[in-house]
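Of the protein chains in this complex, one is absent; all others appear in place.
By written order: A, B, C, D and E. Residues from 1 in each chain.
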Amino acid sequence: MKRLLLVLLALPTLVFAEDTLSSGDTAWMLVATAFVMLMTPAGLALFYGGLTRSKNTLNTIGMSLGAYAVGTLVWVLVGYSIAFGDGDIIGTGKVLLSGITSESLSGTIPELLFVAFQGTFAAIAVAIASGSMIERVKFSTYMIFAALWIVAVYAPITHWAWGGGETLNFGEMDFAGGTVVHLNAGIAGFVVAMILGRRKDYGKAAIKPFSPVLVVLGAALLWFGWFGFNAGSEVAADGVAASAFLVTNVAAALGVIGWVALEWLIYKKATLVGGASGAVAGLVAITPASGSAGVEGAIIIGFIGGALGFWAVSKLKHMFKVDDSLDAFWIHGLVGIWGSIATALFIADYAMPEDYSLGSQLVAQFSAIGLTIVYSAIVTAIVFYIASALTGGGRVDDETESRGLDETTHGEKAINL
Amino acid sequence: MKRLLLVLLALPTLVFAEDTLSSGDTAWMLVATAFVMLMTPAGLALFYGGLTRSKNTLNTIGMSLGAYAVGTLVWVLVGYSIAFGDGDIIGTGKVLLSGITSESLSGTIPELLFVAFQGTFAAIAVAIASGSMIERVKFSTYMIFAALWIVAVYAPITHWAWGGGETLNFGEMDFAGGTVVHLNAGIAGFVVAMILGRRKDYGKAAIKPFSPVLVVLGAALLWFGWFGFNAGSEVAADGVAASAFLVTNVAAALGVIGWVALEWLIYKKATLVGGASGAVAGLVAITPASGSAGVEGAIIIGFIGGALGFWAVSKLKHMFKVDDSLDAFWIHGLVGIWGSIATALFIADYAMPEDYSLGSQLVAQFSAIGLTIVYSAIVTAIVFYIASALTGGGRVDDETESRGLDETTHGEKAINL
Amino acid sequence: MKRLLLVLLALPTLVFAEDTLSSGDTAWMLVATAFVMLMTPAGLALFYGGLTRSKNTLNTIGMSLGAYAVGTLVWVLVGYSIAFGDGDIIGTGKVLLSGITSESLSGTIPELLFVAFQGTFAAIAVAIASGSMIERVKFSTYMIFAALWIVAVYAPITHWAWGGGETLNFGEMDFAGGTVVHLNAGIAGFVVAMILGRRKDYGKAAIKPFSPVLVVLGAALLWFGWFGFNAGSEVAADGVAASAFLVTNVAAALGVIGWVALEWLIYKKATLVGGASGAVAGLVAITPASGSAGVEGAIIIGFIGGALGFWAVSKLKHMFKVDDSLDAFWIHGLVGIWGSIATALFIADYAMPEDYSLGSQLVAQFSAIGLTIVYSAIVTAIVFYIASALTGGGRVDDETESRGLDETTHGEKAINL
Amino acid sequence: MKKVEAVIKPFKLEDVKDALAEIGITGMTVSEVKGYGRQKGHSELYRGAEYVVDFLPKIKMEMVVGADMLEQVVNTIVEAARTGKIGDGKIFVSDIEKIIRIRTGETDIEAV
Amino acid sequence: MKKVEAVIKPFKLEDVKDALAEIGITGMTVSEVKGYGRQKGHSELYRGAEYVVDFLPKIKMEMVVGADMLEQVVNTIVEAARTGKIGDGKIFVSDIEKIIRIRTGETDIEAV
Partner (left out) sequence: MKKVEAVIKPFKLEDVKDALAEIGITGMTVSEVKGYGRQKGHSELYRGAEYVVDFLPKIKMEMVVGADMLEQVVNTIVEAARTGKIGDGKIFVSDIEKIIRIRTGETDIEAV
């Protein structure tokens, strides 16, 4: 009898997953959601705010905070319904979370928790994109853009990848949102940067970051939160979550090493901004692969992620005329593409599907990448033009730009000694 | 057989809750406790420290750190016994946690963990109150006040609300401490601010916050920790915790929106200090309602919380002569009252008790509010006079006030470039 | 039948621990690992970075970030194998985590998670040691040192204490690494400080910390993370974890009180740097005892930890000529010794082994302390000489030292106003 | 024209500025400086070590005024900035040969 | 030798420096100051209270030049720093008796 019971308890949760709430899984997902939440108004806010010139630091931080606030609202209003409601091309039926109670389950966890978890992804996506627009986009334009973008760009793409849509799901392996979140956000940032045009003194004045201390702290909080992002995407506290956790950590570490190693070779300097950026690049790279890569894969994915990030912002970027101010495209978009490809290439033995075919998986990866680039680029542009029109133009006037938005738009200073 | 077992596993934990430790619930509560801990020496410390003038930033931070240290000690010595020991008006029998072992349970979690969780509430309550006193209260006075206040004010009020006392429990719905923690702390702060008198240059000099960057970071950490505060108050990782998590997040987001929207309308500025303050106001407002409100309720509660906070500090406050320096009363006290009323008004369908009567619930809410105001005001005053007497007066001398307490009391500077 | 089942569910997990994954335990350990991760690139980075002069703040932060990155890599490559592989004096067989899959368990949690958890310990150990070397050690030397030290010093000592080695395990009670991590790191720091020599202006110029705000924030994050460090060392979400959590919190609080109380008595100042340092000292002191001490023990251990830390850095330190710049030895080493002794002295009734003998336990504690001091001192020196040789000398030139490493090695400034 | 440089205690800045505004002085340039003088600094602590900070924060105000205003300006500053305690600061007067207003190119007394 | 002190708008610093470099002025000392003048400050908010910041950030450049260069220097600064809007700043010229280059001990015009 005892034996029997124990066998039962050890059964994979899969079978009855729909029926029962697991307090262990729920505990983990409560925390994972909090972790991802922290990434936006703290992690990204400091990372981006520290990279910005002191006269625009608060504005940059405000965009992350605002994106989180507006994103959260829009998500519960309609975003979740579009992304995770029923339907093929678009989800419906869960506006204002209609029909969901505290008893509703999503797998082994309460659906309300799943709503909250996924909402943090929507918010950080649009906050990532803000990095391309800083120091010149109007705050009001950006806030409206953020709301529209989640509805029109983020939610549909999520629906196709994870929400049950079939027609536009190509079978891409994207465990935690390499394509859905990072590539998508990178493309969006780049497109808006193109529309806005460059900052007046871009390429002329020396741009000093407000504080590398904040940049590192922001990156550390992102790294911390990313455990929720990646290992939380398993939506359970199990071996896959553990594996995702470990490879996330390893790839981030290698991202630091990859970026700083190159920097050291080329400039004989090991910057903190570089180390922090490398960590983010490593994390972006491992995101889609975090559910399937093993430790060797993570080492390679992270190292190349960091090195690629460095090469992109220090060389490749200068071949383009676009002022992607904080490199959202280069670090989240380009490295995100690398991550998606790498996901197909580096699969741990223990995670390898029996009938795996590299060729067809690569096709799936590229299809999803392609769809995301095209859809995100077009609809982001439309949405941004709408937001601009509603706010009388999307770019601040020259005087505001040269005095900085902290003083003009927010009436505040980052630090008063 | 299989069926039977699964049914069993799915049974609500309530029935046998007293008998068994749940590792899932314990996991969540370990984390929730850590989250709430972080709110005081990091979240509130930075939020308040950033709002203070640079010459008093460290002193303000030191009050939060000190409150946490002293509060933790006092709590295990006698606070927990008063609050959660047996007894009607006052608890007894658990001085120095007597009789509690690592095997003792409190519901499905170890009682020692419950002790730690509740201790973090006591500490943050008195730290919140410090916001009304800064830039002029003596550090030593405050530290003694903190110890006495937890014993004489916080622990009894907690006992009545949550600790098993019956005579003074009016059936208020206060899931996570809107009245117990926030209103209580707001009143305490206000009373001490009245006793201390205003800062010499209050209303004359322009008071520049040390750093809105720290204010936002502090608010983000508070928001993060508040998930532990509210969803942790369920003391289990279940659907109610998930619901509490979600509505907490939504209300905080709407608090940001409510505050900044009004600010934008009136001043044409969107400040970061305002956004951060709005988040806190939204969180305060949802606290008592977090176990029962649904998402629509959270939207309304949070938005009004933020808007009310703004209106209170920018208009209402100036009709009083009291120098509640960092607005502990306005944001925690007044908005806390709103939260308590709103708790009775906005209940999710799925959380609605069968025999609910709005009228009698409102009476219960107002009774608890009234008791808290009266008791907290009187005993806070007594306790502060004692602390003042023990330290030769509760207010620093004029020179110390004008040079700032960082230099004089702590011998340090917030930043040395 | 019901009864039977419930009894079964309540059975101690020990018996079948090897067989079954517990989602509750796994949830907690996912979080605990993230918590400990945060300690290095955020907690320690800010604590140390804030204590350093502004011209070397970034360098100091970079050492923590770099230690975490390099440590993570080295750990999965060989560190884990040495520490937790099979073998008496040294572990083997798990290079690059060979043989571990997402299904492998370590107790009730996935082994991959255990790998990650333990890796965070290795990284923070070498980061702690960096505090003794700052403002003069070459960045490249330190990075190589970090890698070698984890392999040659940290991993073997861990193997003896926790990894299954028998010959060199003296039965020391060291629940969470008082000896393995803190004493070990303190000794390593001290030895390197001796080899490097003093900073040129040590004892002459007034050394102003960059920012006590960062010091307190760093300490708060360390405190937060330490819950993962200590309560996570139970590797389960149960009553012992709860007890460890509570006593950790109490000892940290008392560390603050112990340090600041003495400071106030002697200098009439209550510094924030002191409060933060006291918290760390209290945490170090309780670390080995966290699985066994009760609340009274925690009060004594923490208070003496804080007071001892203060006395050590303000008095004892000046009797030595070694420039242990951020007091890694005094706070982690010396207070770590106190913690180890105290572990034998203060055991909660409920944790007391039946056949406990204080005398033989003290012998065990001192044996482990002695072994750690001797082994760590000798091998650290060897390893540091190797790292120096590989980088053309371990110390920067005089001009670099006087201009600061931020500008020279990293090409950056902590803050650009 | 004369240049008046006054080193004063930081918390007196507002008072001095207001007093000068009353006598019609509306142009000035202010900077944060550190002063070393008879006033002794305070001591700061660093992890249990006490050290003396001998440079104290001061504010330096510079204003160029017509020679006719000189006395009035000096007296106004002295009155508004005085606390009677050590460290109140000093005023230095020197000669200015030429002033140009950048915006208009006006020079000398019109440019003040 | 003459000392030229120019108070300018911060974002003009690079332009002025470059313009001066073109006419051969390569030595100068720059500091961050706050200016008070006809240009009105902006208002800042503090938790719902608006207050006026009447000191505006400015840059002060100081350079000592030979008397022969004076006019050219002043003209160059005026040209490079002018925006035509209020708050462009001022230039003050005064006399310097002696210069010493610390490194070499050279004095006066060789030390410029």
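Note that in this section contacts are C-beta pairs under 8 Å (C-beta built on N, C-alpha and C of every residue); 3 or more make two chains touch, one makes a residue touch a chain.
Everything quoted here is computed from the prediction, not taken from an experiment.
Considering the entire complex, the omitted chain makes contact with A, C, D, E.
Among D:D15, D:E50 or D:D88, only D:D88 touches the chain left out of the display.
Where chain A meets the missing chain, the touching residues are 51, 206-209, 263, 267, 269, 271, 273-274, 277, 310, 313-315, 327.
For chain E, the residues touching the absent chain in the complete assembly are 3, 17, 26-31, 64, 94-103, 105, 111. Summarising the interface, chain D meets the missing chain with residues 2, 6-8, 31-38, 54-55, 58, 60, 74, 77-78, 81-95.
We adopt the following convention: only the chains that are shown with their structure count from here on.
Among the remaining chains, those touching chain A and also chain C are B. Chain pair with the larger contact count among B-D and B-E is B-E, by C-beta pairs in contact.
Here the spacing of chain A and chain D, counted between their Cα centres, is 52 Å.
Centre to centre, using the average C-alpha position, chain B and chain C are separated by 32 Å. Across the assembly, chain E contributes residues 44-45, 50 that each touch 2 or more other chains. Within chain C, the positions touching two or more other chains are listed as 5, 22-25, 27-28, 31, 208-209, 237, 267, 269, 271, 273, 415, 417. Inter-chain contacts occur between A-B, A-C, A-E, B-C, B-D, B-E, C-D, D-E.
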